[in-house]
Structures are given as C-alpha cells and as structure tokens.
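With one protein chain withheld, the remaining protein chains of the complex are depicted in position.
And then chain A:
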Amino acid sequence: MTSWELLSFGDTGWGDEIASGVVITISLALATLPLGLLIGFLVALAKQSQEWSLRTAADIYTTIFRGLPELLTLFLVYFGMQIAVQQTIALMGLDISFEFNSFVAGMIALGLVFSSYASEVFLSAFRAIPQGQYEGGFALGIRKKTVMRLIIFPQLVRIALPGLANLWMLLLKDTALVSAIGLADIVRQTGIAARVTKQAFLFYGVSFLLFLILALLSSIVIARIEAFSEKGDAR
C-alpha cells in the first residue's frame, strides 16, 4: 500500500484513527487549560498573601510539582488514585472493580504541572503592577474584590499573556505523555498504526508533523490574542 492509502480515511487507512487522536490531544489540552489557569491564579494569590502559612503552603505546592518529571507526576496520579479509590471501595466493603479514567488522570496531572508554572507567571505579573493601582482604587472607595476584578485583573492578563502562551506550548507538548497511560491520543494512535503496518517512519513522521502544525496554529492564535490585548496600550 502506498503512503496515501495508509493515511486515507476508512477501513483500510489509518486517517480516521489518527484524526480521533488529534481530537483527544486537543481536547485534553483545552480541558486542562482552564483548570490549570484557575489553580495557578489562586496559588499566585496565596503566594503574595501577607499570611506566612498561606505563602509557605503555596510555595510547597510549586516546588513539588516543578521538581517532579511530568511523566512521573502522571504515573503517580494515575496509579496512586487508582489504588486510593480501590482501597476506599474495599474499606466500604463494596465489590466493584474500578478503572481510573486516563483522560481525567492526564487532566489532573497536567493541570498540577501547568498550574505550578502558571502561578509563577501570575506572580511576576502581580509584581509588575504598581501598588498605586490598588491604592487608587481604594481611595475611590471601591471594594477590594471589585478593585481586583476591574483594575488589577485586566492589566494582569496583559502582562502575563506571553508567559502563559509559552506554558500553553509546553502543555501541548506534554499531552504526548498521556499515551503512556493508554489514552488514545496522537502518539498512541500513530504508534499502533506503526506497529501494525510496519511503516514506523511514516506514522511517527505524521505525528511529528501534526504536533508541528498544532504549534504553528497556536502561534498564529496567540499572536492574534496578543495583538488584541495590546490594542489599548498607550503609544
């Protein structure tokens, strides 16, 4: 069979399998993003709190998840949660076999890693905003939460955007790891095709190109968003 037949959609080709892998990869990355951003933002808030214990707790979080290899974090979450849930079920005296969803495990593990990096990005963005912005808001009698939402947050997003864009690229690449816990993403699907057809170079080349295309598309979208966020900048 020629390469085109192998990559075609349908019964004989692997095109549809690989396409479903692309969908899984993209949806995993997109599902992790809001989770990671939210936790990262909260951790950044904790890190610049005046309360010692809150700062330390947040620092411990970042140190742990930036110090472990992403693949190991993934295995720890996947196997660890499986064992934890099974033991809880056994403790409750139930007899259910439980298989932890690898998509959820991937989302949690990648979210932990993403959020610990994102918290550093948010933190340095927080530090880039002058204290006078808060004080000005308070002087006008605006409530603390409203100051945060209407004055600080819009500036914060603009400053943090380049760093977050970098993290998105990292996240996209890290999704390749979930193939190791059996999620049918790009790498897994092309790997199966490579083993079945013995055309390893073709299929791994395809997955290589697919990730490159995803990176290129991301660059374009990010450039658009950055241009949009800079529209209000004083010149």
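One rule holds in what follows: a residue touches a chain if its C-beta (ideal position, glycine included) is under 8 Å from a C-beta of that chain, and two chains touch if they have at least 3 such contacts; residues count from 1.
By definition in this document, contacts and distances are computed from a predicted model.
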Protein name (UniProt record) of the chain left out of view, among "Response regulator receiver domain-containing protein", "Amino acid ABC transporter permease", "Tryptophan synthase alpha chain" or "2Fe-2S iron-sulfur cluster binding domain-containing protein": "Amino acid ABC transporter permease"
Residue among A:A90, A:L150, A:A200 or A:A223 that touches the chain left out of view: A:A200
Hidden-chain contact residue, picked from the options A:P34, A:G80 or A:G182: A:G80
On chain A, residues whose C-beta touches the chain left out of the figure: 46, 49-58, 60, 63-64, 66-72, 75-76, 79-80, 83, 169, 173-177, 179-180, 187, 191, 194, 198-202, 204-205, 207-208, 211-212, 215-216
